[in-house]
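First up is the structure itself, then whatever we jot down about it.
Heads up, one of the protein chains got dropped from this complex, but the rest are sitting where they should.
Our next item is chain A:
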Amino acid sequence: MEYEFVLGLEVHLQLNTKTKIFCWCKNDPFYAKEPNINVCPVCLGLPGALPVLNKEAVNKSQQMAAALNSEVQGKIIFERKNYFYPDLPKGYQITCPHYPIGKAGAVDLTYFYDDKSSEKNHIIRLREVHLEEDTAKSMHKNDKTYIDFNKSGVPLLEIVSEPDIRSVDDAVEFCKEIQRIARTLEVSEADMEKGNMRLEANVSVRVKGDTKLPDYRVELKNINSYGFMKKAVSYELRRQVLVLENGEKLHQETRGFNESTGETFVQRSKEEADDYRYFPEPDIPPFEFDLGETRNITTLLPELPKKMRADLQKDGLNTQYVNILLENSELRRKYKELISAGYSSSESAKCVINVSKYKGLSADKIINEEKSKSSSLLESDNDLSPIIDAVLKENPEAVEDVKKGNENAIKFLIGNVMRRTSGKADPRKTSKLIRKKLS
């Protein structure tokens, strides 16, 4: 029998607000010089301390929700999720899963698949986007547990998908798309290595063609890299199919992944599941927004990866180039500068991503190489000035157009300078000099 994945993901993003979600402590869990320096009665959970919601965290969450096509909600109600853990000083986590920041939503990954003939559906629906507080960090050393509260109260955005994911590739692309959007909006670094992006997967399988959801799901927690996710999820798929093939039943449980054996193992079964005893957080009144406010969030969003990708594709770039530019805002900026300086799109892309030369290099290194390369460009006034003068003299009509404010005419002149210097003139410098000479 042929089986298919029924996979849902929960993506946790630490928001990069200046202060923590419920107090005025610095939000800086990774670069703090010592443990427990960005702390106060609130994030330590001291008796009597009360949470006060950070508006910046709400704003950033709403932007993220809007960018994920989620319906930004007019009412947010925080609740207490009660459970015991040493890194949770109050004995409850403040979160808003029932009256969240955004409801529904979708991540459309179709645009990542050039093979449009594929019958696969790559639209992953979202259940909700909610905001909560991060816990402190436990460290185990010499048989003792140490707790660092610098991370306690860092705003955490949880993006919960519907179980719409049918392949490991889609799972990875789904997370990457969220990562790209978060970075585009500059609401989170979304760095999995550091831990400001964390994943949980709910995995089950069903016979292909079935429309009903399986009556169980296996939770895989603390996934900290795409490699980890691929391995753990693929293992689960094989394991679950095997169990079903043997005519056995699968159960609701939480499993961990052992990287050295490459296998998952039971951490907790359904019988031991927590009852979180949610109830409305009495210390934070419900937040209400009017329709205008929530609509504004969508209209004020910057250009998002999907549109960027479409534009890059329109420029005629191949998928490889498009993906590299999409991943890196620095390269994208440079690319756009070159375009506006008169280079063709393929020239510009090649210039910032010299695939043959930079293959395998990280984006940072490519930029560095680019920087050192650009220093060999003609950029001194003495070198450029006579060439520009000659070009201006040869193109009196374009000069007139520039004076009338025609931007295309400037591009035309820059292009001429480029040709004369076989592309060695620094386009920005050239543009500046032309403007100066004609002003």
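To be clear about the criterion, a contact is a pair of C-beta atoms (placed from the backbone, for glycine too) under 8 Å apart; a residue touches a chain by one contact, two chains touch by 3 or more; residues count from 1.
Going forward, contacts and distances are computed from a predicted model.
*Asks:* Per UniProt, what's the omitted chain called: "Phosphate transport system permease protein PstA", "TctA family transporter", "Nodulation protein W" or "Glutamyl-tRNA(Gln) amidotransferase subunit A"?
*Replies:* Of "Phosphate transport system permease protein PstA", "TctA family transporter", "Nodulation protein W" or "Glutamyl-tRNA(Gln) amidotransferase subunit A", the absent chain's UniProt record names it "Glutamyl-tRNA(Gln) amidotransferase subunit A".
*Asks:* Where the complex has a chain not shown, which of A:Phe30, A:Tyr146 or A:Phe279 is the residue touching it?
*Replies:* Only one of A:Phe30, A:Tyr146 or A:Phe279 touches the chain omitted from view, namely A:Phe279.
*Asks:* Just one of A:His12, A:Arg80, A:Arg255 or A:Lys306 touches the chain that is missing; which is it?
*Replies:* Only one listed residue reaches the unshown chain, and that is A:Arg80.
*Asks:* Please output the residues of chain A touching the missing chain, sorted low to high.
*Replies:* Where chain A meets the chain not shown: residues 41, 45-53, 80, 82, 84, 86, 89-92, 275, 277-279, 282-285.
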